[in-house]
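Excluded from the complex is one protein chain; the other protein chains are retained at their positions.
Right, subunit A next:
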Amino acid sequence: MAKNTFSSEFRNIDVDQYNEDNYKDDDGEPQSPPIGVDEATIVSLMNAGNHADALKLLLANAPVASKGKNEQAKDMALNLVLKVLLSVNKSQMDQIISSLDKTQLDVLMKYIYRGFERPSEGSSAILLIWHEKVYNAGGVGCIVRVLTDRKRV
């Protein structure tokens, strides 16, 4: 008996990881990350004053993936979205929001919450106004979908 249990390494193995029922977050996503929108298009749209289109373009091509995947693309997209969001003034916000559909509202809400994570000079105040307006349009469900969706933006 002493021979085959000489090493107690087996005690250090986490047996649970081999369990078939384990939850796997990604479920195989070979989805090629959309290159996203390049900065030049966005900047040109913004300079033309066309914030609504810039935002729609960004929301349509948002790199959503589960936590830990594609972080670089996500960060770049986040910077662009924040740039657009912070440059829109209040009167245009209602117009833009009413032109978005349900899925786009959800993605926008995800970006708003990510924007809260890195507050800068005065950004949170504008994001709070965005949050209020998107909530009025999307309702509690919009926030619930942000919390429960495994695909983070």
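Convention: a contact is a pair of C-beta atoms (placed from the backbone, for glycine too) under 8 Å apart; a residue touches a chain by one contact, two chains touch by 3 or more; residues count from 1.
In this section, contacts and distances are computed from a predicted model.
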Tell me the UniProt protein name of the chain this structure doesn't show, selecting from "thioredoxin-disulfide reductase (NADPH)", "Aldehyde dehydrogenase", "Trifunctional enzyme subunit beta, mitochondrial" or "Actin-related protein 2/3 complex subunit 4".
"Actin-related protein 2/3 complex subunit 4"
Among A:39, A:75, A:94 or A:132, which one touches the chain that has been omitted from the display?
A:132
Absent chain, residues of subunit A that touch it
23, 25, 113, 116-117, 119-120, 124-125, 128-129, 131-132, 135, 140, 143-144, 146-149, 152
